[in-house]
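I have placed the structure first, in the form of structure tokens, so that the comments after it can refer back to it.
With one protein chain removed, the remaining protein chains of the complex are shown where they sit.
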Amino acid sequence: MSSALTDLQSTTLLQFALCVYGVGGVGSLAAIRREKLANLVGFGSGTVAAICGIGAALLALIGEPADGARSFDLWPSLIPFVRLSVKLDPLSAFFVLIVSVLALALSIYSFGYVRGFYGRKSVGALGALYNALLLATTLVFTAGNALFFLVAWEIMALTAYCLVSFEHEQAETRNAGVLFFIMSHVGTGCLIVGFLLLFQASGQALGDFSPEAYSFENFRALGSNLSPGRRDAAFVFFLLGFGVKAGIVPLHVWLPAAHPVAPSNASALLSGVMIKTGIYGLTRVLFDFLGTPPNWWGITILTVGTVSAVLGVLYALMEHDLKRLLAYHSIENIGIILMGLGAALMFLHTGHPVLASLALIAGLYHTLNHAIFKALLFLGAGAVLHATRTRNMEAMGGLIKRMPKTAFFFLMGAVAISALPPLNGFVSEWLTYQSLLQGFGTTSSLVKLMFPLSGAMLALTGALAAACFVKAFGITFLAQPRSEQAAQAHEASPTMLLGMGLLTVACVFLGLFPTVFLTVFGPLTQQLLGQPLPGYLTRGNGWVLGNAQELGGTVSTLGILLTGLCLAPVPLVLWLFFGRRTQVRIGPTWDCGLRGLTPQMEYTATGFSKPLRMIFKALFRPHREVQREYDYSPYFATTLRFESHIEEAFVTRLYRPFKRAVLLISRRMRVLQAGSIQAYLIYIFVTLLLLLLVAL
Amino acid sequence: MNAVIAILLQTVLLLALAPLISGCIRNWKAKLQNRRGPRVWQPYLDLAKFLRKDMVISEHASWIFRAMPKVLFISTLLAGLMVPLVSASAPLSLFGGALAFVGLLALGRFFLALGGLDTASAFGGMGSSREMTISAIAEPALMLAIFTVAIKAGSTNLSQMLLAAQGPTWQLLNPAHVLAFAALFIVLLAETGRIPVDNPATHLELTMIHEAMILEYSGRYLALIEWSASVKQLVLMALLVNIFFPVGIATNLSAVSLGLSLAWFVAKLLVLAAAVVLVETTNAKLRLFRVPDLLSAAFILATLALLSTFLFQ
Amino acid sequence: MNPPQSELASQWITLLAAGMLVIQLLMVVQRMLLTNIRLFALQSVMLAAIAATVAASHANATHVYWVAGLTLAGKVFFLPWLLHRQVRRIHIEQEIAPLLNASASMLLCGGFTLLGYIVARPFTSLAHLGNNTLGVAVTLLLTGFFLMINRRKAITQVLALLTVENGVMLAAVALTAYGMPLVVELGIFFDLMVAIMVLGLLVYRIRDRFSSMDVSKLSELKG
Partner (left out) sequence: MSVLVSILVAPIVAGLLCLLLPSRRAMALTNVLGFAVTLGLSLQLLPAVLQPPYAVTECDEFFRADALSAWMALLISVVSLGSALYAGRYFRRDLAAQAVTPGRVKEFYVLTPLFSGGMFLVVLANNLGVMWFALEATALSSVLLVAIYNRKTSLEAAWKYVILGSLGLALALFGTVFTYAAAIDQRAATGLPNFNWSHLMAIAGQLDTRMIKLAFVFVLVGYGTKAGLAPMHTWLPDAHSEAPSPTSAMLSGVSLKVALYALLRFHILTTASLGTPFSQTLLLVFGLASMCLAAPFILVQTNLKRLLAYSSLEHVGLICAGIGLNSPMTIFGALLHMGYHALTKPVLFFAAGNIHQTWHTLQLRRIGTGVAKVLPWTALCLGLGGAAAAGLPPFGLFFSELTVLSGGFASGQTAATAILLGAILASFCGILYQLTRILPGTPKVARTTDASPLDGVPTMVLMLGTLLVFSLWLPAPLLEVVRQAARVIGGLP
């Protein structure tokens, strides 16, 4: 198809998708009274819009990259300074693809999930907020100028806040919502400063400060007249602003608080997509606007990425609330993505565009993979929550027998997130390893030591993630049910299973056929780095994934899987040859002679993570408390109460003292308004005298 | 076509040789403790016995319990196929290098731990928790050692690493190689559950890690698990031996050179096995919370190896 | 330049201005409410006299006579009568202890006089009738302000406000050769009357709610 045709289709499809989101939102709000209709309208339109979004993104990515042809004005701009220009360049198209794929799966999932809210909460409002969040996120990805970007960004934060505090009966939800909204708005403040610094530079370059100076084209064309001082300041503010939304370690505190309290389809959306807006922002600014970066940018992002990854997984290990565990894992995966981006920046500085494009592809591919398997896990957790009415893993167990399909999907998600071979997590972490490995040879200074060390930390993160998900899957799904609700849990409804199934298929496809998908990155690296797809990325006529080096290591998950299938008959042959006459007997588990195992004797999530808690006790500072009540002698306790918790370092060391200090100062300031009229008159008198001295 | 033959041959070699090595280790350890100890080919008999016995499966177990042995067995075999044993180019070297090797071992371990948890017994849970902890702490040292060698070879393909290390034998004694070997040796002890980290022979609930996970397995499944454990041990030893002392590896596929390199390979394996036996008999089992110190020592060794690649050039 | 007026008029105006300043200082130390009201009336008389002399000495400043007359009628007779009635109705005599004792406040008023003259110094060079009274006007303003801060009785605060008003009117006379346009003067005067009536109404309502006129009781609204 000629490129003009594909461009036209992709823009019309995108426009249609945005309109359907809008219509869906308004429709489900209008039908707020009739829940079934609202559910259908809201999530039905979500599905349709998602499909159009996927179509638009794929067309934009696969069609020839005719630059600039794909921008259009969403609305004739009525306000003098905001031009609602939407631009679909390869980077935006990639992220629109992510949001649309997720929207499709989540909308299908939500049909079933929302039935739990009938009668309890207003389904129309949930549908409206859900569509509004998707609309705002898609606009964030495709905004063409800074003002429209900030507007979409803020509306996204507002709708996300409403979604997070959707079930606002509990105080915990309200506090989480407020913490989220305040931190994200402070982040937006930093973004505003960053964009205005760029606006200042582009205004001076253009000569006048018209609304045109906000457009991303002018930012891109800044190049030389962006002074180094202003560039570094802009970088710091952008890192803070986007870092808060992405959940980088020092600014991550809102994430484990906000995601668990949101309804599961919303928290899947938050974790899968809204965090990626931070990554999109960083990529757009660092690779598109700020030109060739100095060395310390790359080092900062690489360090921050490594620290976020390690701390994210360590805190995740200690959680026994299923959704908080998944939220912490989002921080870990964001860390891995930032490792890729940081490495790419360092390669750009040392002038290795091929390696930079490899690292960038590693980072962005992991963004896509994380979006998909994190959403899958959240949907699984949502189904479990829906069935057992609790998020506490200690009260679950044995769900694999009552919810076999959900268990299978959760297991596939767990294998993917732990970066185990056949699935997509492994492929993107493999690419990250390769880019870190080749980074060692690029510079002579001691900085090159950072690459292997962050590689080692990535390995540590991967292994800890595997441990964490063995715990999560094992304690939740395997062995005996530990509580009454877990015993009566029922399988998720078909639409929920379909949603999860879709994401699992996506995981498998992205895992087995990475070379097919990597062609999508061609126009993207061309736009950002001016570098076509690295030569040796796809080898062995499309089967094998290389690492852009002639002699470099290669991997082919498809090959591994097929060889594994070829080896499958070996145990079968052994069975035929030796054990045909053997029987299989179902017996009780070995209970050391006691009268049968009770669920209380099983291993608990806290127990499972005890060794790691002891090893990293400097970080966690665990606190455990055992109270025993006894009648006659302490050795024969009647009741035992055990309570243990770890200390979230950032909350107790950084945020709580800061909040206490702010409130203290504010209360101290109240003495200014102490009620006596004499004091007020003295204020005016002193001001008058000071001004007189100034004016003389 | 010869790729398929190479895969088959290597699989047969792996399956045949693995029990022999663990048999030798067990026998020599007994001899050192002046006991007669089981015969060297005892593991083969055990495997045959297990294959013929009936199986008892716990009532709480799910399909994961049944799938785990097969997945473990196949993933360990696949990892083995990626390591060059006798010929310089491993059969599956195109499909995966060092990272895929580590990934496949991790996949096996992941399902092994799940299998342990499935039977609702406290031992299984304790075993899986400790196994995952120790492997997590060992991972950075393993990865850093591999990185050191891969950086010298310029690629993570194990065959490339082997060819890069071919040079004259005295060149093998440079500090980077020695330190990386030491780090990997400690990781070998941790991964295969040897004495300082875990006691393979014991049934004392509190001390066993690897044993605890497979406590509930019997019959055919236990055979598969034991076999894959010994294959894993063979594969790790082969990695150690071939990457750091690539002496006598056949580069062409003629029968004579293959036979000669097989002899060299078995000899080197037995020397390494002797080293492992020596370590096992002279050391007592470490307390669980002392093992991380050992593994961080391995990590320090690997870092030093990395530093020495460019400090002493 | 203005037509040469007799030396007598400017001397006479400076004298009256000085008189106003002296009365102001007396009010600062005076504790009795009724005497304060009478002092204020006296001060207004002097202001009216100044206005009269200005009107007399200029040919076309006839409207200043109106100003003088109004000041006389309003500030000398009507307002003091109103305040008197208010004081008698609430029958409070004694002003309670002010914020600063007499000597400290006198010292401060000296300081304000100094500041007043520093402020007014660059403008005294304008050679037209009565400009040397600008220093007095500024001092009256500052001292009236200080009186307001110093006293705790509502009525005294109203009086202090009136003295500030006198200071401003004196400045108007001093700075502008023939005072401000009549419509502005009328407006200001009328506003003053309404203001005092509103203040009186408020004082009465506060009186019957708080049963005391101590302003420091009015401090419930905090934060």
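Chains here go by letter, A, B and C, matching the order in which they are written, and residues are numbered from 1 within each.
Throughout what follows, a contact is a pair of C-beta atoms (placed from the backbone, for glycine too) under 8 Å apart; a residue touches a chain by one contact, two chains touch by 3 or more.
Keep in mind that this is a model prediction, so the values were computed, not measured.
Put simply, the missing chain touches A, C once the whole complex is considered.
Contact with the omitted chain, checked across A:Val82, A:Ala205, A:Ala637 or A:Val651, is made by A:Val82. Summarising the interface, chain C meets the missing chain with residues 1, 60, 119, 122-123, 126, 141, 145, 148, 154, 157, 161, 164-165, 167-168, 171-172, 175-178, 180-181, 183-184, 187-188, 190-191, 194-195, 198-199, 201-202, 205-206, 209-210, 215, 218-221, 223.
Within chain A, the residues in touch with the undisplayed chain are 78-82, 147, 150-151, 154-155, 158, 165, 168-169, 171, 174, 177-178, 181-182, 185-186, 189, 192-193, 196-197, 199-200, 203, 209, 214, 662-663, 665-667, 669-670, 672-673, 677, 679-681, 683-684, 686-688, 691-692, 694-695.
In the analysis below, only the chains that are shown with their structure count from here on.
Judged by the touch criterion defined above, the protein chains link up one after another in an open path, with no loop closing it. If each chain is reduced to the centroid of its CA atoms, chain A and chain B end up 36 Å from each other. If each chain is reduced to the centroid of its CA atoms, chain A and chain C end up 71 Å from each other. Chain centres here are Cα means. That of chain B falls 101 Å from that of chain C. Those residues of chain A lying in contact with chain C across their complex are 670, 673-678, 681-682, 685, 688-689, 692, 696. Listing the residues of chain A that touch chain B in their complex gives 398, 400-401, 407, 411, 415, 418-421, 426, 430, 433-434, 437, 440-441, 449, 452-453, 455-460, 462-464, 466-467, 469-471, 473-475, 477-480, 540, 544, 547, 549, 551-556, 559-560, 563-564, 566-568, 570-571, 574-575, 577-579, 582-591, 597, 599, 601-603, 607-612, 614-615.
On the side of chain B, the complex with chain A involves touching residues 7, 11, 15, 48, 51-60, 62-64, 69-70, 73-75, 77-78, 81, 92, 94-100, 102-104, 106-107, 109-110, 113-114, 117-126, 128-130, 132-133, 135-144, 147-148, 150-151, 154-157, 160, 215-216, 219-220, 223-224, 288-289, 292, 299, 302-303, 306-307.
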